[in-house]
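== chain A ==
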Amino acid sequence: MFEHILSVMIFLPILTGVILLMTPASQGIARITGLLVSLAILILGIDLYVHFAATGYLEFVEKLAWVPSLGISYHLGVDGINLFVLMAASLLLPMVYLVFTTREKGFYANLLIAQGAMIGAICAADMVLFYIFWEIMLLPIFFMMGLYGGPKRIPATIKITIYTIAGSLLMLAAIVYLGVSYHAQFNEWSFAISDMAKLNLSGQTAILFFFCFIIAFAIKIPLFPFHTWLPDAYTEAPTAATFVLSAIMAKIGVYGVIRFVVPVFDEQLARFAILLACSGVVGMMYCGIAAIAQKDLKRMLAFSSASHMGIIALGVFCMNMQALTGSIYQIVAHATSVGVLFLFVGLIESRTNSRSIEDLGGIAAKAPVFALFFAIALLASVGLPGTSGFIGEFLIILGAIKFNVWVGVFAGTTLIIGVCYMLYMFQRVFFEKTNPNTSTFKDLTLVEGLTFLPVILLIIIMGIYPHPFLSKITPTTALQFAGDTPVVAQTVATNALFPELTIEKK
Partner candidate 1 sequence: MIHNYLFLSIILFCLGIVGVIARRNVFTVFMSIELMLNAGILALIAFARLHVHMDGHVLAMMVMAVAAAEAALALAVVILLHKHKSKLDTNVFSLLKG
Partner candidate 2 sequence: MELSVNYLGLIPLFPLMGAVIIGLLHVFTCNRTRLPEKVYGILACIGPILSFILALRVWVALKALPPESRFLTHDVFTWISVGEFNVSMGFLADPLACLFLLFVTFIGTLIHIYSIGYMSGDVNYGKFFAYMNLFLGSMLVLVLGDGPLVMFVGWEGVGLCSYLLISFYSEDRANVVAGNKAFIVNRIGDLGFVLGMAFLFWGIGSGGFDYLSLSVNADNLAPGIALAVCLLFFIGATGKSAQIPLYVWLPDAMAGPTPVSALIHAATMVTAGVYMVARFSFLYAGVELAGSVIAWVGILTALLAAIFAMYQDDIKKILAYSTVSQLGYMFAGVGVAAYSAGIFHVFTHAFFKALLFLGAGSIIYALHHEQNIWKMGGLKAKMPITYVTMVIGALALAGCPPFSGFFSKDEILYCAFATGHYGIWLVGIVVAAMTAFYTFRMIFIVFHGQARDQEKFDHAHEPPSVMTIPLIILAVGAIFAGFFNLPGVFGGNLMVSQWLEPSLTEVHPYTSTFVEIFVVVASIAAFAVGLKLAWSKYGQGATKPEFSGFSRFAYNKFYVDEAFDRVLVQPYRALGATIWKNIEPNVTDAPVKGASRLYMMLGNAFKVFQAGYVRVYAIYMVVGLSLMTLFLSQSLN
Partner candidate 3 sequence: MNCWPQKVRLLKKSTKKGALDIMFADWLFFTFAVIAVLGATGLVLFRHPLNGAMSFIVTLIALAGLYALLSAKLIFALQLIVYAGAIMSLIIIIIMFLNIQPEDLPHEETKWMYLIGGAIIVMPIGLFMVKMVRTLPNISTEIVGNNFGGVKEVGIQLYQNWLIPFEFIAILLLVPLVGAVVLAGKRGKNK
């Protein structure tokens, strides 16, 4: 549509948010403003998606020298890897304004700032720029949790903030290391991500900084065993913040791995991929099993989210095209399923004043539309064919089998583990008899229904006809394994257990 679409998408919400904070606007005006801005972003996002040409390289590029003496630039762009994360960040947020109508002004303002910062982090093609947005992204969450969260919000807020910042600092060190290495090898300064792929990194130092990156992203994703901030944070945060955290921010962690680690540290990743993949699988099983013991609906979903993120991360570490594509696809699928489930739980909480599974029951009889929507989102999250969740999950398992048979087999257990706690929860909350808490449960209002309808439809469309979406991703993922990283292909493509499964690469 126009040249600076990405910049507008980044700074429109941030500036609006800051202006809202500084003016004495009422909460109603704040909400309407936020809604309008997020709708504007949604329109821009759709426009961008339509005009995305799927060339495999960065599109909509904006590049301005920022600190020329160090080669830092204001460099934005979209390709198949971040397109879908960007879509998640730009399309889903209007729901929050429509569903949660009675929050404070600062809540909406922070939400706007969070959205802008997330879009910035997603689109940044320069490491320093990425780092800056990455840090800004955390601030609104800090305020939203600390100011508007549940009763035990303060420890949870401090934990997530310090934990994430600790990771970020490691990443900063690694970014500086990359910049300095680039200077040492090519005698000029650059922090552009695309330049880093040319680096030839080896030795102990490279491994050290590889883990710096990995830990930073692992905390954000969160990857086992760096997930311990998650249950508390997701539970205590206001639902909108939980939604943002789980649906988008966690995905930016995965995206970071794909963007930074896969092309730059190819040798190191090939060497440690099995370790990281195991971490993903163990995390998936661990969190999935822990979810069954939860009494709090939100906490159960928090564990479920962590469990799914383990699988998504696994897809990245498998280092083949199917798994990587599956991960990127699953990013959207997860955002639309579990993310929306969080919003639904927020609705349940606001209607019954309870999140405890034991206090609920029989909602399906009282609110059939709500139950239908909830069931579709739930089925997508357990990866039922015909919903978006299946495509991604299947591709990841397919890729994992190629990567390592046992990793693949254990990754497959997600089919069972997910279903166990989700069905248990659905049974207790939606089936069985109603009780005083739920006997007056109101079905979705028209506005709420229309708010969620597009997402529910998207879940189904993405499950039945995923090809148009996948075809936007595959050119870029194909480039990732197009032979410019021969080391990776050789190290990983050999499946030790079943050599027959290895398809030779030309």
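One rule holds in what follows: contacts are C-beta pairs under 8 Å (C-beta built on N, C-alpha and C of every residue); 3 or more make two chains touch, one makes a residue touch a chain; residues count from 1.
On the choice of candidates, all candidates are chains of the complex that A comes from, given by their letters.
On a predicted model such as this, the values are computed, not experimentally measured, just so you know.
Among the candidates 1, 2 or 3, the one in contact with chain A in this complex is 2. Here chain A touches candidate 2 in the complex through residues 159, 163, 224-225, 227-229, 231, 286, 289-294, 320-322, 325-326, 362, 364-366, 368-369, 372, 379, 384-386, 390-391, 394-395, 397-398, 401-402, 408-409, 412-413, 415-416, 419-421, 423-424, 427, 430-433, 443, 464-467, 470-471, 474, 477-478, 498, 500-503, going by the rule given at the top.
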